[in-house]
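Before anything else, here's the structure in question.
Shown here: the complex without one of its protein chains, the others still in place.
This part shows chain A:
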């Protein structure tokens, strides 16, 4: 049995999501290789070789893979993956974009967003916005899987000494091209990996008021998130959305400010260790999942909270 883990990276550094995927792969009980597809991504290959538990790192370094265009990388992954029993990637937007395409090329199902491995062919995954957990069994010889990163501890980034091999396969499907990107720049920790997250909702009223969260985030080393309503209203960019159809977070501490607690929002944060809710409506559903609820006007308490931390 063997498993191929697809590395998540930006051509220069390996993303921690890869480490979560490696630990899900370990639960499958097979030997683990890692595929790095990119352009000028040698350093990522070196980093992947140090992950504890990895046998071999395959590096496909080609201009066609520079922007992770799914049309190209799926052809590569399907070709390299043909030799493996399992192909595993983190359920990031890159993994979600690529892995179903890989699965269809191989004529197998894809199992999305697993949170548990019961056995080599049986997995747990949330459905209906996490209102229920399904246990599903795959009848396919080859399993193509995406992993909910918050459900698996990161494998140690150091300690391994895998061999690194180049993969020559060059696939350019010729139907898509990268035009541009606008990436959010922030000195804060990454939302999905931060130990503390403070999120604002419609109650914040506008984008400027999100500055009220900055000082608190600075003191706590927190990432800042948001509800869909705050993103839709243009207060903050899309990459901050936490929820069923946004990012899934499970920090040690999640602070929801001016967020009502719709099921779609809860789906993205209710596995946090400790939840704090600040809301002026004492009946807001968010209080049903909060360990500590403060019924108050956020504009009164945020400055006070910042000063008392």
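Simple rule for what comes next: contacts are C-beta pairs under 8 Å (C-beta built on N, C-alpha and C of every residue); 3 or more make two chains touch, one makes a residue touch a chain; residues count from 1.
Methods note: contacts and distances are computed from a predicted model.
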Check: For the chain omitted from this view, which of "Electron transfer flavoprotein subunit beta", "Germination protein", "FAD/FMN-containing dehydrogenase" or "Thiamine pyrophosphate TPP-binding domain-containing protein" is its UniProt protein name?
Finding: "Electron transfer flavoprotein subunit beta"
Item checked: Residue among A:165, A:218 or A:304 touching the omitted chain -> A:304
Next item on the list: Among A:1, A:82 or A:134, single out the residue that touches the unshown chain.
Entry: A:134
Item checked: Those residues of chain A which, in the complete complex, touch the missing chain -> 10, 67, 69-71, 74, 92-94, 96-105, 107-113, 122, 125-140, 173-184, 192, 196, 220, 228, 231-232, 237-239, 244-245, 247, 252-253, 263-264, 270, 273-276, 282, 287-296, 301, 304-305, 308-309
